[in-house]
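Submitted below is the structure of interest, expressed as structure tokens.
For this depiction, one protein chain was excluded, whereas all remaining protein chains were kept in their positions.
And then subunit A:
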């Protein structure tokens, strides 16, 4: 029936499209690598680029202070930037798909606010989880609150019949509630605690250490394969909830499991670096503009785009004010927005 010459063209065209998307993905990964290297060789301490690179592969040949700078400061921070960017952006991508809302992200639906509340309780009132080492109390609280906020979101939406709109509305309500509670705590805080809390909220990679890296890395390694496993289901969900259900996708279950992944990724990231809002929203949008919404490409591209934005932001945070490191949470938006706007305008022109 099918005209066989035309037929082979379609399959070939599709093959070309897939190769193009893989190439874009590889390009994004190259940008991440470049950003990571740039992140590694910049910093307030004067260290030659060659020394920084050499220190990475032959730590023995470096002076002790240089080794400490590379291995205990720059490398953990640079890796943390990549992992946090990837995790938050994957969380945002999944949220935007399962909630069918391009404005959904861990930041806009209250995960970051919840983490701030947890941190505020620890920093200002000294309230923490029993049995947690004091060095982890802020992170621990932030994690529990962030994770809990997504579970609360789930529970509320179950109570009142599911539906992505309801979930988004609950999320927005939580942002305001948590922010009000944080403000309340700030109101009673001492000057010193307040300063600490404000700094925490700005988001900083300086809190990176190998232990935290290992935890975040484990979370990503645990979550990413299960997300990729559901890639086709999410692609089908983009065609509409009814259609996807009729194609055999258990949408309620997909949403539930996906939100569990989101809560783990977002809570772990935010607990370690504080509030970094923009990347979870913009990473998926960059990926969507570049590779479309076949989730086999969209999910990894979101991770790479998020990692690239964070790495480049980390570099910028070190060079904007010479000799000082700005909180990366501030810089992310300052760097990400122009980049994002440029992409949108470039895309317009092509149409």
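As a convention for this text, a residue touches a chain if its C-beta (ideal position, glycine included) is under 8 Å from a C-beta of that chain, and two chains touch if they have at least 3 such contacts; residues count from 1.
Definition applied: contacts and distances are computed from a predicted model.
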item: Among "Acetolactate synthase small subunit", "Acylaldehyde oxidase", "Protocatechuate 3,4-dioxygenase" or "ABC transporter ATP-binding protein", UniProt-listed name of the chain not shown; value: "ABC transporter ATP-binding protein"
item: Full-complex contact with the absent chain, from A:13, A:165, A:192 or A:211; value: A:13
item: Contact residue for the chain not shown (choose from A:54, A:67 or A:288); value: A:288
item: Touching the absent chain when the full complex is considered, from A:244, A:267 or A:299; value: A:244
item: Residue ranges of subunit A at the interface with the undisplayed chain; value: 1-3, 6-7, 10-11, 13-14, 17, 102, 161, 232-233, 235-236, 238-240, 242-250, 288, 292-294, 298
